[in-house]
Structures are given as structure tokens and as C-alpha cells.
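Accompanying notes for the structure given below.
Note that one protein chain of the assembly has been removed; the remaining protein chains are unaltered in position.
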């Protein structure tokens, strides 16, 4: 046992597929003095990599995951550790057939070869499967099995050969020392190592390791059961590890794959069995391995019945025995996405956790690029470990959501589906009024936000709004949203926006600090409201947000609820080392009510003596008002395209503000409106872009149509790329499409946009055209979709197709660029 | 009295295990201030001579035609009868199959507990409450237990501290006891006995060359056989080999196979899982050959060679042949 080096450029903890991939890619990118440690022995240290089922299904509804899987597949293949066998997701129910159509859409959107096949075709590929149980199959020829242990060995070998890597197995990390908010040292049972970077790639143990540095990696180990049944003569006769396609039997939430002479059966159907990271046995104390816990047979019994239905021909034999059965551990997160990136609590401490085998090598590359360049090629937005609100990092929340999410692994999850567990954690002061009005609450970052109000149900008939006839289109939706929309456009509505994340930036360095982070010119007069993109170093979107200059050295940053934590981490990370800037998260101190519509000024005027006239309070400015006796910071702007204000008040005064406006609004027909209007219908009619949908790291302001007229002199993050983009022609343009009349189906977002003859559309950089947002446009009488289109398709009036649940619907490019379809001159909100 | 059940080997001599038990019995008897007596089945033979060397002056010989089979029922009945007559303080025996079975039956008959696999037995402070230390989980664990009985039955594991020197007994008094065995005692009859093939047994070989997963196949054992031949050893295997059908179960070293204590154990491609380790941990020395330097067998071995069995062993065999000029 050789002693550890005294110092390392980076210490990677965990020698599973992720840790090995991270060291490999760091070495490729020029890092040296990389130290890889693991508590267990090599090549299988006992984590989830050692017992995983190791198959790769390339299609996911998430583009980010699909890209990571694709990259990983190429890496496994290049290492010679990939065997392509094909895979079929089979449907036993009509609901699942519809879901398979949805997966076909995703496959087409992401450009993965796949096909819906008949039961007879399924049984041609897997002859010992009973086709009478099956209604349809989703056949993906590129499904493969990989060898992550061997891949990991090869990656270590390459990094070692490059002179970049020292590997120390059977080395337990005892502590991670920090000072000044930065990683300084890793302490192990074989010595201490000074380092500025630590990557936690410890799978199910990651929370324990992060905690050594006082940081949180919000995942929980959970059981995924699997058994091996055999020997089966038909499988043994192939003489191969895998010769038949892998079957995902989606409705009973399970899979079957050949594993040499055996059939391996895995399940995501059983009750959630969560394990505390502290309760995982040591390698020595475990009967099999720390992540292969004792099988609990009763949890698997329904899967055995289901397996006999599909594979009775080979499983129901006296010599086909259950030769191996484990409760394998995997990592579950509150939202099902990986936990990647620098931890918000400690600089230099990176998480590469909650990663499936199919994403491991891709995650290794992503983390290495991110650590090296500050921005990876694949946008890590949905996987960013900084995305969680404080309560979302608690053990209780992680366990609640992991328990709820486990059965969704193979489930049918509607894009708007809401979580049911651990709700009601963050409530605005308006909550009691909203409840009384029958609000349907949707959640963002723990905040309960009304999506629509049942109290407005009467408006549906009054305003002639039609329902959606198809259940899937109408799920987690209500025609009341469209009615609230029309009521706002006709009169006035108030909208709870308290989920906004708000930061106060003060101090002598505040202006240069914000200049550095934003695209727009921040040096504007006090009282100006400034919308600005926030870019990563590569010029892609990090965020888009509103900055209000409240004083010379005092700014308020207002950003969306879902991106609040990520943005806060980004802003914190860029604080100057001196004390010239103070950054305070004031989200909880401030509640926000939007008041918009042609009658908004009448309503507000009734409760304030301040001058609301255009001259005194022009568009894009902020002023302090008094509403009744409540001091209110009013912002004259709009995301819904109407005259009105965002009214920000102290949280404790929220009810008083609500009541005053509600009372004053009664004669004007004021209605409460939900986020259905704010976030979808009104926003899309106005062509406004939404972070995480239209705005992502793959696209910059130019392509998104959000480039500003001028380029500020000051330097800012992403300026070089932004400047270059401004000088050239965009490779893609964000367009708004309308659904042609003749169908009552309503695409939901995520669907591929196709040429009129049904071909997939990609731009010169290979980025596909797909629907980034979709929603009704009640004032336009149509259904809108946004999509990036390459220049040769981004022509207004051009006809294209959108594929939705197996059908293709004609759409028209109604707008290329940012000009809104509704009130293109913005006269309403400026009026 | 500490009554000690003793066994004799094929030549009629006291077994080493019985000698160890007698040593323990002597220590115990001395502490209690009582005599040691032996009990055995069969004819007098050389037993008095062997017992005298152990300082034992009393032996009870159980003689009955029904005892010839060595079955637990008749031996147990006879022992129980003797115990009822002698009322010894303790009844000790070696932890052999045959003694343990007879002791179990006898203890049941007498209505007292039996502590098996003991490594120590101590009189307690209480009246009846003695304390024993016994092996559990194949010897990985030790259990301290109270043995609460008027007559303490215990079997002792081999490997206790070397027997203390003792003064030989001047004279051994032989008491022949013909137990009253009801012909109706339920018993199995020995109907066939195949004498063990000449040669070394796994249990008694001074050197054992054993192979595990790393050997890879049944054919892979040829080189182990060759080495065993050169160094006078027997060939053993781990459970993996048995389960894969590479070797018969009789070759298996381990918790549920044979537990051995050779002078040298050569572990080839055996990782050293608990089940196996308890079978070989009493070896005086261990040479481990394994590709994994962190395998438990390697870290517990006296010597280790890191490498593949099929690279290392042929080279060792060749080296030995070269040196011996064969």
C-alpha cells in the first residue's frame, strides 16, 4: 500500500463508472495530479456499478438525459465494452400504447431510430415471449448492454498512462477540510491530501461524503429488486451474454433480459424501500456487497406472476431456478434527475451523483468540461445540483419524493403531473384567500401557486371557452385557464407571483458586479427596470431575469421560482472576494402580486394616492407606492402583455394588499388568475421566452430573439460568444407556430417538428427542432407552439408538421423572432 | 469427578484430541479438587498405558455387543447409565462427531444441557452455574455462556493450549461396566464399512493445496495435484469449486466442508470468504496465491504471491523439480 501524494490538483472520490469517467475526461482535458480514491477494492468497489443491470435504452423524454445517454453509448462502444442487442418496450394496455406513441415522438425528436411494432413482430424477435399478452412494442435497435466495470478499468488505465492519475483503492475518506468556503484538503485513512477540487462520485454514499464538507447531496439510496432465473436452454444455446433483445414490460414496471444462460428480471414496481446512507453495511459486514441487500421475496411476488404471463414458456420449468436475487441499491433524487455540478455550499466541491450506468461516461465528460471551461457541451440545467430550495435538500423531502417517484421509473408521467407528497411547504401570504377561491395549486420549488381558480368556473360558459375533448390533452389542465385569460384581457386580473426569487445586491461594488453577470446595461437611472439575459461563459443562457435599480448602490434581482436556487448559487459564486458587494436572498421577505389588464390602473388608483399616469410612472420603471397603508414596490412591466404592475410588499402585509385590491377591483370585474395564464397562455401570445423551455445553454440571446440593440462596453460573462453570435447569422431562430385548424388535439411540448413530408429538422449544428412550449392562445383562437427552426424553415407562413401521440398535425410558422402575435406593438401594456 | 470420554484410533491408541480433553479435564479437576476418570468403549488394550501417561488413574470401560457400532443411541444410553451411577461433576469429551453424538443422547437422557464446541470451561461462583466459552458461526465468533446444570456436559474443540506436563499415574484402575442395554433401544446397525483408501485425508494432511474460483475449471486442478504430489499434500477446494462441479464435496474446506489444521495451507485463487476461512484458519501457515492483493485470504496469509494461479503454480512446480533434479 503506497502512501498518498501530499497534494493533488483534484481528488475524485468513488471508483464506480462515474468516478472513472470523471478522471478519464479530466486527464483528457489536461488535468494532472488527479487522485482517485475508493473505500472498496478494485475493480468492483461494491457500489451500484458492480451489480447494475447495465443496459442502455437510448430514448428518454428528456433531451438532456438522451444526450448524456448518447454520449455514454459512444464512449462505451469506443472502449469496446458495448454489445448491441436491441430492446423492446412492450405495452399491455391502451394507455401504454399511447405512451409508446409518445416515446416514438421523443425518439423522432432526438433522432433515434425506433419503430412501433406489432405483437407478432415482438415475438419474432423474442420467440419465447407470449405475444397474446402484448398490444404493441416500441422497438429500438440500438439498445445495448455495457460492461461498466471494464469500461472503468480502461478509463483508469488511460488516465494513468497519460501520467495524470494516481489510484488508491481501499482508502476511506475521513474528512474534507474547508476554509473560506473552499475545499482545502481531503483526509483519508492513508494520509491527507491538499487539494482545491473534490468530486464526489460516491453513488449511494454521496450524501455522507458531501456532509464531511458540510454540504448536501440530496439523494437517498433505494432498493431496486432483481433476480436471475435459469438455466434456460434457449439462452444457454446462444453461448453469449446477450443474444436477444431486452424486454421492458412497461405496465407491470419491470424488465427481462438475457444474462448468459439466465433471464434477469428487474422491477420498479415494488413499494419504495428507502435506505439511509448511514445504514448501508460495510463491504466486510455485507453478505454480498454493500449495495446488494438481502432480497425481500414478498415484494417481488407480483413481478413473478407478471413474468410468468409474458415468459411462461421458459420460466415455468422445473429446472429454471431463481439463482440470484437481490435488493440492489440505486440513488433516487427528489425530481428523478441526476445531481451534477459544483455544490452551492462549498467552492471546489463537485457532485457527480445519482447517475445511471447509461449516463455514466457522458456525465464524466460533462463534469470534466464543466470543471475545466465553466460550461459543458450538454446543458446540465435540469441536473444542476444547485437547483434545490433549502427544504428540498432535507432528508424528509428527499425521502418523500423519492418514495413517490420510484414507481414512476417505468410509469406514464404527464408533462404537467404534480407531486403529491410533501406539499404545502412554501405558501404565499395570499394562500388562505386562494384556498377559499378554490385554487388548484401547482408547485414550483415548493411554492404552492394557483394554476387556476374554481371560483372562475362560471366564466367558462360566459366567455365561450371550450374544453379539450381528449383526456391526455386535458390532464392537469382546465378550461378555466382560458377563461381567466380572456377575463384579464377584457378587464383586469391579479396573479400571485410570490414564488419569484429575489435578491438584494448592495454596496460600492454592486454595479460592476452586476455588469459582469448580465448582458444588459445596468448603469441606468435609479428606478429603472431592466430585463436581461444572464449567460454562461459559452454564451448560452444561464438565466433571464429582471433587475431593478433601487438606488445608486442597491439593486433588486428578480428571477423565476424554479430557477431561484440555481441563480442564487450562480450569483453567490461570482461575488467579489472583497466586501464590496452584499448579496441577500429576500425571497421570503417579499410577496408579489401582479395586477394586469386594461382596467389595472383604475383598480390600483382606487387604493393609492400616488400618481399612476404614464408620465409619472412610465413603462419599465419602478416606484414605491402606498396601497392603503401598505408600502409597495411597484414595477411597471408585464409578462402577459397588459397594462399593469408587479406589486412587491412585505410578506406580512400580503393579505392586506390582496384584500385592498380585491375590494377595489370588484367594480372593475377583477378576477384572480392562475399561473396557467401567466406562464403559458398570455406569455405565449406575447412570445415571451421561458427559462428551461426556450432558453437553455444550447442557445444564446441572438437565436432566442433576445439580443439587445446595443452591446455594452463593460465585460460580462459570455460576452465574447455573444458578440460573435451578433456578428453572424443565427443557426436557428426561435419561432412561434400555430396549430392549423381541423384538429382538436393539443400538443403539450417536447414533440418533434417535421418538414411537410415528415422529415426530421435539425440545424447546421445538429440541434433538433422540437416544441419547447405549447399552450392555448384564447385571444388568438389558436394553439401555439414555440420551436427553434433553422433559417431555411424559419419563414413566416411556412407549413410544417408536429408529431403528437403517433399522429402528425399541420402547423404554420406564424412568427420568426420575438415580435408577439398578440398586440405586436405592445400598445396595451405601454398604454 | 471429571468424567472424560476418550476415543481410540485405528491402532487402539488414545487419540490426540482425547489427550487434549484429558489435559483440560486435569486442569479442571485440580481446580475443583476432584479426580479425573476416563470412560471408553471396548476392550482394555493399550488404554491403561496411554491413560497413565495422562495422569489418569481410573477408567470405565463400557462393554456390550450393542456398542460395537459406535452409534450414539447405545453409547449414549450406556454413558447416561454410568453418569447416573457415578454422579460426576462434569462430563467432557472431544468435539468429534462420534463423541458429540453420544454426549447429546446421554445429556438428553440425563436431562441436562450440553455445551458443544467449547474452547474453555470454568467453574462459576454459583452452585451449579459454570461458564463455558464455545465457538459459534463456525468459530468466527466466541460465545460466553452459563452452563447451569448439576452435571456439566461439554465437548471441547481441538486447538486448546498445549497440554500441561503431568505426572504419570502409577496405576490405572480399570472398571469394566456392562451397561444394561435394552435390546429395544432404537438403533441403527452398521451394515457396511469401506475402509478408507490408503493415503492422506484432507483432514489429516500436513499440507493442503486448495483451489477456488481462480482455478477456473476442473482441469485447472491438475497443476494443484502436481504441486501437492511434490510437497506431500492433499488437494482441497472452496465452495465455489464444489458448486461448479470442479471437485467433489469431500474436497471442500470450509464451514460446511472439512475444517483442517495443516502445517501449511496453500490457497490458490481463493478469496477467503468467511465460509471458507473458518475451515482453514487453524493452519499453522498460509501461502496465498491470488491476483487481488486485497483479497481477505491474502491479507490474512503468512506469505502471498500476487498473480494468476496458472502462471505462478507451473513456475513453482518447475522450480521444485529443477532443485530436486527431477
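To keep things simple, chains are lettered A and B as they appear, and every chain counts its residues starting from 1.
Methods note: contacts are C-beta pairs under 8 Å (C-beta built on N, C-alpha and C of every residue); 3 or more make two chains touch, one makes a residue touch a chain.
Following the convention adopted for this analysis, contacts and distances are computed from a predicted model.
Its UniProt record calls the unshown chain "Electron transfer flavoprotein small subunit", which is the correct pick from "Electron transfer flavoprotein small subunit", "Tol-Pal system protein TolB", "ABC transporter permease" or "Na(+)-translocating NADH-quinone reductase subunit B". In the complete assembly, the contact with the undisplayed chain comes from A:297, out of A:174, A:297, A:436 or A:795. Interface note: of A:5, A:141, A:281 or A:512, the residue touching the hidden chain in the full complex is A:281. Taking the whole complex into account, chain B touches the unshown chain at residues 9-10, 69-73, 76, 96-98, 100-101, 103-105, 107-109, 112-117, 128, 131, 135-149, 186-196, 206-207, 230-233, 242-243, 248-250, 252, 255-257, 263-264, 273-274, 277, 285, 287-288, 293, 296, 298-308, 311-312, 314-316, 318-320, 323-324. Remark: the residues of chain A touching the chain excluded from display are 229, 279-288, 293-295, 297-298, 301, 304-305, 307-308, 315-323.
Simple rule for what comes next: only the chains that are shown with their structure count from here on.
Computed from the mean C-alpha positions, the centre of chain A lies at a distance of 65 Å from the centre of chain B. By the touch rule above, chain B contacts chain A in their complex via residues 292, 294.
Within the complex, the chain A residues that touch chain B are 41, 169-170.
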